[in-house]
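For this depiction, one protein chain was excluded, whereas all remaining protein chains were kept in their positions.
All chains are identified by letter, namely A, B and C, in their written order; residue positions are counted from 1 within each chain.
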Amino acid sequence: MKHFPEQLADRYRRFKYRHFAPNQEEYERLASEGQSPDTMIVSCCDSRVDPETLFSAMPGELFVVRNVANLVPPYETQGKYHGVSAALEFAALNLRVKHIVVLGHSGCGGVKACLDHEAARQTSAEFITNWMSMLDPARDTLIEKHGGDSSHTLLPELEREGVKTSLTNLRTFPCVQILEGKGRLQLHGAHFDIATGTLEVLDRESGEFVKI
Amino acid sequence: MKHFPEQLADRYRRFKYRHFAPNQEEYERLASEGQSPDTMIVSCCDSRVDPETLFSAMPGELFVVRNVANLVPPYETQGKYHGVSAALEFAALNLRVKHIVVLGHSGCGGVKACLDHEAARQTSAEFITNWMSMLDPARDTLIEKHGGDSSHTLLPELEREGVKTSLTNLRTFPCVQILEGKGRLQLHGAHFDIATGTLEVLDRESGEFVKI
Amino acid sequence: MKHFPEQLADRYRRFKYRHFAPNQEEYERLASEGQSPDTMIVSCCDSRVDPETLFSAMPGELFVVRNVANLVPPYETQGKYHGVSAALEFAALNLRVKHIVVLGHSGCGGVKACLDHEAARQTSAEFITNWMSMLDPARDTLIEKHGGDSSHTLLPELEREGVKTSLTNLRTFPCVQILEGKGRLQLHGAHFDIATGTLEVLDRESGEFVKI
Partner (left out) sequence: MKHFPEQLADRYRRFKYRHFAPNQEEYERLASEGQSPDTMIVSCCDSRVDPETLFSAMPGELFVVRNVANLVPPYETQGKYHGVSAALEFAALNLRVKHIVVLGHSGCGGVKACLDHEAARQTSAEFITNWMSMLDPARDTLIEKHGGDSSHTLLPELEREGVKTSLTNLRTFPCVQILEGKGRLQLHGAHFDIATGTLEVLDRESGEFVKI
């Protein structure tokens, strides 16, 4: 216990006093009845993008997966541990969420590593390189299209393409296909700009990201 | 755009107007300077346990991985996508975080599925069963120790054992071993009780969870 | 211009940059289409109780009257200027709001002056005494009921009785009677506690204020 960072302990006490105590009845209800969120968010680990804050959420409202660059791998049953797939299965089959939002953001370190892949591959960043390789096809298409542009120019575009790739991958899961087909589940893409606070959402018809 | 849930759009607008706008300078600074959080949290997707709220965090302070049951798989270089490993690598090598906290919680649906594994295995919950199998050894040890106890009794104990398992797995990563050995990285375990708001942290010496 | 307080000018610039600029399209729309709020709030001038903040409101959502102690005088056509009546008429007939909320609060200086009326009457506070005399009947009933209790004890009760008096007065206006009778307008009472943040609302059946 003495090892636990005092700053975190102090901030927890603040939460306990300020948030938890005045809302204890609600927490007790959530504890006894269990959670029943309507929405699942797939977002990035980035410390500047907290989905609960961005969507003014209350406890019990958002089921949240966070990994580097808010990626969803495609459906596959081989391999060992599939964290995102397990979360997706739990959200779709147990919680029966009605919406899944893939939320990208500006200045994403993971997407940047994908663009600087040669640099990254030569360092010891083996897991990042491997994880971000989900976006290699999207990256290669962008580089081909734009020629020798610097990663700086391509970053915002690849962040958005990454959201589209994750949505495509989501639709490779049988449970998503079935529920979306029945109109019981909707998929959405979004992109948050940290400097301006702008949220863009993916328009299905045009395939473009538009300001909310 | 018209497909995006109006409730989420409305809540985003309130964030933008009432939270982002008054703090825009800080967001602009974070956007231009990049993130430099001190702490990485591994926590659960559960909608009732938001680590930013629990630790009264400001934007830029916590690098957060969220998956079902806040698990860290052991180090392994085979297989395809390793989401947690990529996040860990990014946090340890790029961000050079000083603390990693594995945060469990009460009423965890993932841990419950691990205890009810026979039931779960017979349903279509293939990914959950597979993902939670990381805790099978801990579960079997508990069942052996307690005999025919119902899962209800074992749930709180397995939630805490799961945190310990993840800490053990974290230490199988070479970068964690090296940084912890040099005193540049500290690992912590914690468990949050939703009904009472109590946070317990793992005492290294005793191996027990104690109230903060 | 040089007389205008620099602090206010500075804070306006902050608003212009932080709130107005990013939401300019919405303001332009509101300017060209006019306002169409659903809700009218009658609240106090008190600097600690801003209804827009309390209800996380966006521009265009709340039509707000603020006077000392959030009072509505009864309908009467004599006398010269009837500020609240004019606002009520505008809200009910022009804007066709669907809800009117009378919002009281703890530590109300106006209600306190009504309780300390003897003290107030001997000072030069002629207008306050006169304005707050709307609550004299409610105050006298309370004092009779509680005997020689200090104003300290009666304050929270008279704040809530004041809300009820204003609701009663609202119902003396013909337009309110008609619209409420047709189900096109609903009246609500509420009380905000500054120290704890608790909002109580008036339950119509029981006539009691209950936590939200």
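One rule holds for everything that comes next: a contact is a pair of C-beta atoms (placed from the backbone, for glycine too) under 8 Å apart; a residue touches a chain by one contact, two chains touch by 3 or more.
Predicted, not measured: the structure shown is a model, and the values here were computed from it.
Contact between chain C and the unshown chain involves residues 1-5, 8-9, 11-16, 18-21, 24, 27-28, 30-32, 34-35, 37, 39-40, 45-48, 50, 52-57, 59-68, 71, 73, 76-77, 79-91, 93-94, 99, 101, 106-107, 109-110, 124-128, 130-132, 134, 175, 186, 188, 190, 193-195, 197, 199, 201, 203-204, 210, 212. Within the entire complex, the positions of chain B that touch the omitted partner chain are 11, 14, 18-19, 22, 56. Residue-level contact of chain A with the missing chain is found at 18-19, 22-23, 53, 56, 58.
We adopt the following convention: only the chains that are shown with their structure count from here on.
Residues touching across the chain A-chain B interface largely coincide between the two copies, over half of the numbers being common to both.
Chain B and chain C have Cα centroids lying 46 Å from one another.
In whole angstrom, the spacing between the mean C-alpha positions of chain A and chain B is 15.
In chain A, the residues that reach two or more other chains under the touch definition are 56, 197.
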